[in-house]
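This is the structure I have questions about; it appears just below.
Apart from one protein chain that is not included, each protein chain of the complex appears where it belongs.
On to subunit A.
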Amino acid sequence: MNQHANLHNSRLEEHAYRVRHNALVMAETQGQGYIAQALGVADVLTVTYFHAMNHRPLQPDWEDRDRFLLSVGHYGIAHYSVLVAAGYLPEEELPTYAQDDSRLPMSGMTSYTPGAEMSGGSIGLGLPMAVGMGMGLKRKKSKSFIYTLMGDGELAEGPTWEAAISASNYQLDNIIAVVDFNQVQADGPSMKVMNTEPVVAKFEAFGFYVQRVDGNDLSQLVAAFDRAREHAEPKPRIIICDTKMGCGVDFLEGREKSHFIRLEADDWKRAYAALEKGAGK
């Protein structure tokens, strides 16, 4: 790795730390929440916003921006963490998360938050929305990409596959779908709730350019997003990111029931300390 890449990666590490820290601040406000997902997907969102996407945080409706669609609405906490880190929202708003009249509702909605392109939450809307926007951007001869973040549980939703068929049919090579494959959903381990494997083979069969990477490895993510953008075939792209719930806070990693976590007051202090330690601070 050359010096430039090293410097870039150390910047990304710093951003990822900030994204995780922001998520802890929001979750602490509520004493509970989707913190394990936010910590797990922090590296994916960091690479999306600080490496892959062409965007202007102070001009969220800039026409030539890449679009980011949060399909998993309850990842709002993760999305706000990166939107604050990127400068879309002021840091002071973090403690308003999920409070009345906040711009940071628990489930991400476009009318509430600058930089939120869609209202997700009703799971399975991200890829279909990307299809429509992909068609629209092609009509406008735009070079912009649409990134859509989905969860692994979401792969059980029918519309995801309707969209997959259509994205391939219409050769929507401006779609880069990203799956946070953290193996956990509301009712338990994702592959026990509904086994959607083999995911790579399925999306390949549906006509996608598929990559599967360690979603907590910044270098792998950077390379995967680069390849997704540069891939020559007129296919929609998907990056399956295997992530660890709670990544970066050791005592939350691998915790069994982690879809919605409640922590006691002292545990939040432990969490900040663990995050700092893990980041070598």
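As a convention for this text, contacts are C-beta pairs under 8 Å (C-beta built on N, C-alpha and C of every residue); 3 or more make two chains touch, one makes a residue touch a chain; residues count from 1.
The working rule: contacts and distances are computed from a predicted model.
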Subject >> Identity of the absent chain, which is to be given by its UniProt protein name, from "Transketolase family protein", "Nitrous-oxide reductase", "Succinate dehydrogenase" or "DNA-binding response regulator" >> reply: "Transketolase family protein"
Original post:
Among A:6, A:32, A:122 or A:195, which residue is in touch with the absent chain?
Top reply: A:122
Subject >> Selected residue (touches chain absent from view) among A:4, A:139, A:257 or A:281 >> reply: A:139
Original post:
Which is it among A:52, A:106, A:131 or A:210 that touches the chain not included here?
Top reply: A:131
Subject >> Interface residues of subunit A (partner: the chain not displayed) >> reply: 109-111, 117-119, 121-122, 125, 128-137, 139-140, 158-159, 162-163, 165-166, 169-170
